[in-house]
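Note that one protein chain is taken out, while the other chains of the complex remain in position.
We just call them A, B and C in the order they show up, numbering each chain from 1.
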């Protein structure tokens, strides 16, 4: 079968994970182009590793007939327009989350996807993590019975720097739309029922003394699903012991818990206590494999002309829930999802 | 030092745990009387075990000069009046939670306690569990830094029967005031800051098809403390794998997690998987030791004329939070604690 | 049913555990007398706790008609003669391990036990530990299939002091006959087949630089059973992280592992790592409950005139295996058990 020819647009941290995965872990895809607005840093690494060098202008990639599909890993504020341009250029698109901060834009994207018939997959890579896939399998095979409560703890190892807030589009950035959006997608991944209501309680605790930062860095979010099952997500931007990524699905027949991935199964037994390994710290260590798996799934969908496993609708719903959570935290009241759903 | 002479009023499940603990585990106390309205069942066990037999009328105990203090383990609806009678009879009182469903009554109790100078301890036994005490110690010694988020999972092994709702006073019973009240006390135990606001999302899932039961059996409750730290409690009346009692305190320097107590540290490695022990199931197995510890602490306070470790104020606040949670679930809005605080 | 009246002879560390257990945890027994050659230390504790005070002379206890049975917890060198005296006085006997260092003496004991018809139980308390009982249950219910390999790790938290070697009878003391003897009994507890051969490799590592001590403090012992299944025991007199008491039974259908008991189920997640509790350190903390259980079983056997669960034969075989291990280590060759079995 013909290899799928991919280009990566945006070669920062996440873009480089995609580049490396495509080069080393995908049998049925080939990386043919890379672009980045500031290509110097990437190109230094790329020339050492033997990866394709990046050009500045992504539009050249869109014109390149050799390119079958693009992987967009640019700042979130650029996603929407780039997806539309790529779709119009006939490229299949894999885009990091969120598809856009603006729900109306996502509805527009959905229309264009339908018109052009291109494939659009959103980068909810956690759906492709072996741990969460195993938990989902237990749900689907009925091992847990009916779902009653889903719990997710999702804590970053360290908070974003000031530039996160001050960069262009930074005014849209929030723990709800950037961090928790993954968790909103995860509760939807675990639960066949849809979310109908959200209540978020948030605080500024990590940055307590940083006056310039006014946004929440810690939050607890409760969700109700259409079948009255519940979910709760707790987030923090700083867990000093590592990237804390646990979850749990509790049902009538039992529960599944997902603990953190660790580097090794070694434990030190010492006078200070029984010390085992901390959770993995970097996104690449913790989710590198799931990033590879999601691109594999995208390439497979292209090769087999099949449905992508996470689509624009998932992208839309997740941002609507995120918006609802942000609004809930601001106005301190539960928000119904339908309040914020755009017309379609 | 003279042994403290105790009487137990109410010899049901929990009362019998107290009887057995006083008889077998307390060096400095003596059980001199027991009363129960239906004493037959207790007396059968008591005569076998060599425990004092129960009389029907608790008022005789209150008149008995030999009795230094009473342990009240009757149905909750009776607590308030019995405490007041006991206080007036000059007895120190240990009373199971809640002190009363009615906050005004608790305020009245507090006044009488002050006037009579008796000691009144409330039965928040989980404060005396070795696991939670160890977690608290980590908080107090600064190992966790500033607290950001407290999490409690508290699931009963099986739901209360229909009589729970239909017994006299059953109209007051709810998951918020009976089950979660322990957890409300626990978040206060862990956090030196006080709770200021509560939001509860509850559902009827276990009893979904039981029309007669209209109350929630599953809930997720979010709390805000005065310093903006947060807590989340999730409850269920039925975890088929056992009595699930976990908690977590997350702070700036780290977190402590408390896992379930198990019967043994054995693990079976078999073709079906690696199978370890389920959580302990009964209250006596899980909390028997903490029930003994709380009575020890009460007796010590009497002997040393010291402050009791959990007092009427703790009883008041916990029921106010519980009421707030119930109201929040009913009205689907966050409730400020001060809204419901009685005048004092 | 009439309570069994017990006397404890020898009120050192282990004797005091027995005293406390009999007083607090046994419904069907009563402690009526205690003796110790140096009673001062015990009596100080006893008068505080309200336990019977000790007299110096144990023979008075043997003459006391009120006493049904004695619990012997004196230094090992005295066990054999005291058992014989007690049996002749018509007392049932519970005796700490080993029954005697001299196998011929144990054979003599066995004869007297048979002649007098008294009950003699040996203090292999680990058979009554909930963890090891659960493991045994898995063996007996066939969950492990045929046993292939048994593994025991048994490490003391700190080595015996010099007086262990220099006290009267100290020349008999060794890691094989004092520490490992428990483990020899445990492999027999787990495996229905009998031990037929032993090979021991020992070293002086902890006391490497203490010239006066010449005996092994670390060892690995391999055992073959009559059905060719194998066992391995590794011992050390010093594990700085606690009293390390693990075991494993591996069979055709699976394995059971027994991990260490800990004080609490709390775990600290910190920058230094994920730190859980160390194994319990003292004998009383780790095995206090199993000490109570074994005396309960002894008292039950007396009350019901039933067979004791661990008898003189178990005492004999364990010391024969221990002797074989010691000889094996000295002569560096495998030793057949039958080489050392006394005539019976």
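Here is the rule we use: a contact is a pair of C-beta atoms (placed from the backbone, for glycine too) under 8 Å apart; a residue touches a chain by one contact, two chains touch by 3 or more.
Predicted model only: the values in this text are computed from it and were never measured.
Within the set A:150, A:258, A:301 or A:317, the residue that contacts the chain not displayed is A:258.
In the complete assembly, the contact with the undisplayed chain comes from C:252, out of C:141, C:214, C:252 or C:304. Touch with the chain that is not drawn comes from one residue among A:24, A:166 or A:282, which is A:24.
Taking the whole complex into account, subunit A touches the unshown chain at residues 24-25, 27, 49-50, 130-131, 133-135, 138, 143, 253-271, 277.
On the side of subunit C, touch with the chain left out of the figure occurs at residues 146, 148-149, 151, 153, 155, 197, 199, 201, 203-206, 218-220, 222, 224, 228-232, 234, 236, 238-241, 244, 250, 252-255, 332-334. Listed by residue number, the positions of subunit B touching the unshown chain are 239-242, 244, 268-278.
Here, only the chains that are shown with their structure count from here on.
Although subunit A and subunit B carry the same sequence, what matters here is overlap: shared residue numbers make up over half of all numbers found at their interface. Centre-to-centre spacing of subunit A and subunit C amounts to 58 Å, using the average Cα coordinate of each chain. Annotation: 42 Å between the Cα-based centres of subunit A and subunit B. For subunit A, the set of residues that touch two or more other chains comprises 239-241, 244.
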